[in-house]
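With one protein chain removed, the remaining protein chains of the complex are shown where they sit.
After this line comes chain A, so read on.
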Amino acid sequence: MSQSTGQLVGKIVLITGAGRGIGRACAQLCAEQGAHVLVNTRTQDTADAAALEIRTAIPHARVDGIAFDVGDTAAVKSAFQAIHRNYKRLDVLVNNAGILRDALVGMVSESLFDEVMRTNFGGTFYCAQMAARLMARQSSGSIINLSSIIGRYGNSGQAVYGASKAAVLGLTYSLAKELGPNNIRVNAIAPGFIETDMTASLPEAKRDDIMRGVRMNRIGKASDVAGAVLFLSSDYSAYVTGQVIGVDGGMII
């Protein structure tokens, strides 16, 4: 039996990079809110395992695993063709998959540049392209792109990561304009400092330094970001497009 109450009942929601961290928290919250969630990871085993864990935690949740690497355009294409075949529609795409590779600009290798841009920007672009085509058929949809505070304000050692996340913002604004007439909304979320594997390896001194700028005096939780994703996925944001929501505890007031 499927769940009949919640903000996202009847919606098919695809979340990339949902095996852990922010993506996992989004998947969990969307499933709690009645969405049929498609959990993306890079292998079918991990995707199925993540889906099973969420189904076990949330009775009646509808969650399926879908494996693809967001940086592999052919794999992205087949995944969206499979979504079309199996579900016939897509209501929400959360472009969450991303990687962080720090390097001072003089030490940025071509392979680091390619990997970060291909995953963070290329993955977001190609998933949005395919999603827009599915959503255009139903004349509705919401695309949510995970950018970063670094994409807005930059950071030393993060020239490529920052550029990839700034590119995500440019994409968001342009797609919001292009897809608005089709009733497809496109927004971005710019998290600040969120406790996940991505930030776990930061040296103590760097953490303390970042924390001094967080007005709310606590590190963000993945669930804090998931709340913003829920808002942008739901009809409560029906007239919101082309926006960037900072989820940063007041880092940039």
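The rule we apply is simple: contacts are C-beta pairs under 8 Å (C-beta built on N, C-alpha and C of every residue); 3 or more make two chains touch, one makes a residue touch a chain; residues count from 1.
Note that contacts and distances are computed from a predicted model.
According to UniProt, the chain absent from the figure is "Acyl carrier protein", selected among "Amino acid/amide ABC transporter ATP-binding protein 1, HAAT family", "Protein-glutamate O-methyltransferase CheR", "Sarcosine oxidase subunit delta" or "Acyl carrier protein". Touching the missing chain, out of A:9, A:100, A:136 or A:240, is residue A:136.
The residue touching the chain not shown here, chosen from A:84, A:152, A:207 or A:221, is A:84. The chain not displayed touches chain A at residues 77, 80-81, 84, 129, 133-134, 136-137, 181.
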